[in-house]
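All protein chains of the complex are present and in place, except for one that has been dropped.
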């Protein structure tokens, strides 16, 4: 069995500056995600953070990453254009990308989607996550409805391009709805955006949420990875 | 200004057998829809019902119909295969089709979609209808959220093919969500499925719902209508 | 390793009535396809034909079929409505379907697509098959261009619904183009339509064509197979 190499990137701010959030994720959100992924026999996951050299994402690391997971929120603008270009280039060459929660507004996602990625939002809500495509690989073993007791509301209109697939739709206690799990392809790379994961609640400790992320890792793992994105081909 | 000729077809059962529903729509659901459409200068709408000759849908009528609106529920199986074939053939040749509420399960929709069109449901709910694509022609002049005080819940998974566009998503008081406004193309014909319109509540008297149906009529009106669906073309 | 059970259905007419075609496929088209699929360790394929009991497709056989391959041409109308309903029901419950060449116009495909499936055509052409999505699983190990020395021309407009994905586009010596490899989802079932395979030339003996069909079998194999299609769910 071949192993899927996953890198989970975290801006790693809230867990170091807010005691309540540190209590939820003492190991950092990246640590929590890496922990449950590393329980899978076919996945090896490493966490990196914004304050590391090359913002945690050297070309060498990205080269050996099959799937990159991104969690960012307050420090989107601290990510350099160079880092964004490096990540986008690897996605175009086949690296999978899973963007979690507030990563909708990250520079990486805005660069890959070409849209503002805006939405409506409100703190202190709860979400029911409904499966729209039960036969999709990302929905494997996932119940028809997942209840997330505490989650930030994200609502439509969500300024994404027409997605390849809508796999999950979220409904919030406040009445709003959101395309909470959507797929895209950019170049050779598969992208999954997944709404759950507000930092104040232990959403990534919920087994059904973990199952979806594990499924998404396997789905996003490239069948074909180029050393670099294809250029124009001059035929003669 | 050219006029869009709309035919609204109704199985017309509940309004004649249930006093409470008759009180909501004494003129029949078809009559209520025709009335608000006929207030538009560029639309001329006629109502027809299942108990008419040729089930209300002669070839001659379909030939001069730009957009057909369909409301059916308890009598889906009473619609003959011949009527279904006639309607589908005109859709393939360019006639627009708007399928309302329980028409998701009509023989016409199942024939055009190729899927079971199943869903989950519950009486006695209310719906918030959210606009996902505010720039879509069907959403013109429609607020970000429409509240429908009394509506039957329809929930995911909704067994439709991947739609061309998801224009509206509904959220229900019970927590369920639904792709409540979706578009498809079949042959030269444009199709809009729209969830609201349970027969026990005056949903089609709500101005925002009327606005969406008026918009959908203009959107579905064919730019190009063939006398009959294109056959195979033998090139020599 | 689990085994993918494939059934290849053939109307099996031309190979028994036309000496030139019999010389190309003495074992029948179904036999030729079964032979190369059975060389794969993870695939077990069985051929069936229209003249068998229950037109070769008993409910019991379909129940244990992961992926059904369909080749039909002159006898489309001989396939009974009952057989079509049986096949469609299993696709809706998750069975994969690969429709080859003239199967575009089969009753099964027309029922699942909801469109006339018409196109333009001409005998005696050749095709260059171009890969549009090189990272798609169906394109794994497939060169950028496959030359098919002798192939019937199929040309646009091809009256299919908007496909989930266009994986291959064919260009013909006569100048026509065609969406030659397209995917759809219907219920829980994945569908791949693939243009090559005119009966007068040994197209299914070409290794690149075999590779695509092998890939498509693995792609269409269901992750989730229900005993029967999901019905409406009444929530209380």
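By written order: A, B and C. Residues from 1 in each chain.
As a working rule, contacts are C-beta pairs under 8 Å (C-beta built on N, C-alpha and C of every residue); 3 or more make two chains touch, one makes a residue touch a chain.
The structure presented is a predicted model; accordingly, all values stated were derived computationally and were not measured.
Novice: Name every shown chain in contact with the chain that has been left out of the document.
Specialist: A, B, C
Novice: Tell me which of C:50, C:75 or C:177 is the one touching the absent chain.
Specialist: Counting the whole complex, the residue in contact with the absent chain is C:177.
Novice: Decide which residue listed in C:9, C:121 or C:158 touches the omitted chain of the complex.
Specialist: Answer from the full complex: C:158 touches the omitted chain.
Novice: Quick one: say which of A:37, A:99, A:119 or A:139 touches the chain that got left out.
Specialist: Only one of A:37, A:99, A:119 or A:139 touches the chain omitted from view, namely A:119.
Novice: Residue-wise, where is subunit B in contact with the chain that is not depicted?
Specialist: 94, 133-137, 140, 164, 185, 187-189, 222-224
Novice: Contacts of subunit C with the missing chain: which residues?
Specialist: 128, 130-134, 144-145, 155-158, 162, 165-166, 169-172, 175-177, 179
Novice: Name every residue on subunit A in touch with the hidden partner chain.
Specialist: 88, 92, 105, 111-116, 118-122, 153, 155, 157, 159, 161-162, 164, 174, 176, 184-187, 229-236
We adopt the following convention: only the chains that are shown with their structure count from here on.
Novice: Line, ring, star, complete or other: which describes how these chains touch one another?
Specialist: complete
Novice: Using mean C-alpha positions as chain centres, tell me how far subunit A is from subunit B in Å, no decimals.
Specialist: Roughly 37 Å, centre to centre.
Novice: Listing for subunit C: what residues touch at least two other chains?
Specialist: In subunit C, the residues touching two or more other chains are 164, 185, 187.
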